[in-house]
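With one protein chain held back, the other chains of the complex are shown just where they sit.
Every chain is named by a letter (A and B) in the order it is written, and numbering of its residues begins at 1.
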Amino acid sequence: MAIQPPESRLWWKEPVAKVELIWVIVAFLWGLVMFFMMIYWHAAGKQNISSEAYRVDPASYQKKAEELAEKYKTGERAGIPIVKPPAGSDIYLIARLWQWWPIFELEKGKAYRLHISSLDWQHGFSLQPVNINLQVHPGYDFVQTITPKDKGEYTIVCNEYCGIGHHQMTGKIMVVD
Amino acid sequence: MATVSEFRICPTTGLKVHSAAEKLIKANAVVAVVFLAIGGLFGLMVALTRWQAVHLLPADWFYLALTAHGFDVLLAWIIFFEIAVLYFASAILLNCRLAAPKVAWAAFWLMLIGALVANVAVLQGGSSVMFTSYVPMKAAPHFYLGLILFAVGALLGVAVFFGTLVIAKEEKTYEGSLPLVTFGAVTAAIIAVYTIASGAIILIPTFLWSIGLVSHIDTLMYKLVWWGMGHSSQQINVSAHVAVWYAIAALVLGAKPISEKVSRLAFLFYILFLQLASAHHLLAEPGLSAEWKVFNTSYAMYLAVLGSMIHGMTVPGSIEAAQRARGFNNGLFQWLRKAPWGNPAFSGMFLSLVMFGFIGGISGVVLGTEQINVMMHNTLYVPGHFHGTVVAGTTLAFMAITYLLVPLIFRREVMFPKLAKIQPYLFGLGVLGISVFMMGAGTLGVARRHWDMNFADAALTFDYPPAAFLMMALNGLSAVMAATGGLIFIVVVVGSVLFGKKVEGKIDLTGGAAVAKYGSAGTLKIPGTAVLVAVFFTCFVLYYFVNWKYLSELWPLR
Partner (left out) sequence: MASPNKPGDDERVPFMQRLLDNPFLLLFLGVASPAVLYTIWGIMEIIQIPIAK
């Protein structure tokens, strides 16, 4: 029994039943398939999170984001500027207690270098209903090249707990033709 | 050396039971169950708040309850019980005295005081920082202090376990190699050392930061090292509950491992690679390379998953072989139909095995796939997954073995046998619902740790799909069912320990003689188990690739 020492002194030399051996081999090969699937997707897939990141001082990050917003502001919603930066450019999104700032208007099918950083605590960038989820740290500028596929209004929900106003922290990304 | 009078001979198993070890097992198990009750109650309140039509708690109490729920069940209940399992697997199974009972008591009190201090800090309201307490969100200093005391206590308990192994070997209280269950406990204890070391490395500076002695804690470093503790502690659970599966199969059915070599190798894969999966929590993080993520998230090419898949076959396989040796030889599944389904130790163990594999295991691998994680990170899919591992897997397995500890260690008969009989099913079904419905809501994008999925107070509103609300209602109902099962467990166990009829003499655990031999490996026949693992494998492959299909439809990211 499993609660007693092995009966055989040299249990390592006991033969393994065929059915068990087959399962071990199948499970091992399946592990290799799953492992190489991730590597394959880096080569052939279109959805791979970039690891591009920079250390950044929150104040200077905020300045970059505000300069961009001022330059390309087209309107305002709920006190938050709506910003339409040129396609292909670097865009800077601020996460802070308890707001995503600003609201971006992006063109469908165009790639943007989306920078995300927090000015205070950690936040969670959760783009709905697309369901893209990224962690946002203060002091780190996280860069993703993102290509909106469909037009419409998308919401950024905060999905990293950030204090009592966490559930009020929403933002928007508008995708237009 | 211990004197003979410090031991009693267990009339059922013939094992020599050291009285100091027995007392410590009782103390740790009892405190564990108390924390399960408290933490479970907080969990029920969380689930009833997230059921939008009920929305029980106000926001501040919700975040407080969620923090307390995480600590009390994920750390306190499980680690206290694991310390009991370690003492059982060393002193009791090896016929040995427990090393340094005084140190073991110091460990017990440190853990208890630490857990109480952390609970007080949370209930005072200034430490609603969640179980993860990500910096720079700051809790009260005594929150971190409580965690540190708890961890130091647990480390002492693990040291007592290793000390007991040394004594048993020197005093030759067993012959040959360690029993497989004890080897599983060794695996758990090894992972515990890495877990607690990681915890100390990160929590001590964080404590100093909370009292103003350290000025800055890097948020990425914190997450990296913290998850060396946070995730690895769940890997202690996996190793411990797998050991418990083997123990219950042995005690209830007299099953013996179909191959010592293969089962121990599977544990070795755990020792070497299971802890790398701490990276599951850093897949959506800036700055860590794809190489680091792919290697670590896959436990070095899924070798630890291989370990789990091996146990997932060898445990039911050993049960099938034992049942067939007993004469339940008809067809593929007579052995399973004729299993002791009315014995809560067996039914709890088998439900734990099946749900850990199908729900917790498969979802964990999918969630931990580097690219697929982007669709699930921090959504309710994550708690959906780990309720499938930690609750359906670990908690149910620990409940199951408690039904054996009550007569064997507490020497009391289990009271309310009819309630005990249905308890694993009620709890198991409830947890199944909790897992599946939270995963469903997560797939629809619902955030975890979130008080209001209506966004009623948000400046910019948003509506999750109606199906998400249905999922959360079903999750609430499932939580009520699981809580009922949990309550029955606590009533039965506490009632039995306090008022149960004293057990004298031998107890009939197996309903028959233990099975000594299965015949040689060449003649081993376990076709039923082969069919079960084939079904499992098919589900695994299908679910895995379905998620890649979903991912391929996502907005391009690079």
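Convention: a contact is a pair of C-beta atoms (placed from the backbone, for glycine too) under 8 Å apart; a residue touches a chain by one contact, two chains touch by 3 or more.
None of the values given here were measured: they were computed from a predicted structure.
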{"item": "Missing chain: touched chains present in the view", "value": "A, B"}
{"item": "Chain not shown: contacting residue from B:F7, B:F81, B:F150 or B:Y194", "value": "B:Y194"}
{"item": "Touch with the omitted chain, as defined above, among B:Y63, B:F183 or B:Y381", "value": "B:F183"}
{"item": "Residues of subunit B in contact with the chain not shown", "value": "162, 165, 169, 175-178, 183, 186-187, 189-191, 193-194, 197-198, 218, 220-221, 224-225, 228, 232, 264-265, 268, 271-273, 275-276, 278-279, 282, 286-289, 292, 295-296, 300"}
{"item": "For subunit A, residues in touch with the removed chain", "value": "9-13, 53-56, 60-61, 140-141"}
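Convention: only the chains that are shown with their structure count from here on.
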{"item": "For subunit A paired with subunit B, centre-to-centre distance based on mean C-alpha positions, whole Å", "value": "28"}
{"item": "Contact set on subunit B toward subunit A in their complex", "value": "13, 59-60, 63, 93, 130, 134, 136-137, 174-181, 218-220, 246-247, 249-251, 254-263, 283-290, 293-294, 298, 301-303, 305-306, 309-310, 313-314, 317-318, 365, 369-371, 374-379, 443-445, 447-453, 455, 457-462, 464-465, 514, 520-522, 524, 526, 529-530, 533, 537, 540-541, 544, 548, 551-552, 554-558"}
{"item": "In the complex with subunit B, residue positions of subunit A that touch it", "value": "1-6, 8-9, 11-12, 14-20, 23-24, 26-28, 30-32, 34-35, 37-39, 41-42, 45-53, 77-80, 99, 111, 120-122, 124, 126, 128-135, 137-142, 144-149, 155, 157-164, 166-172"}
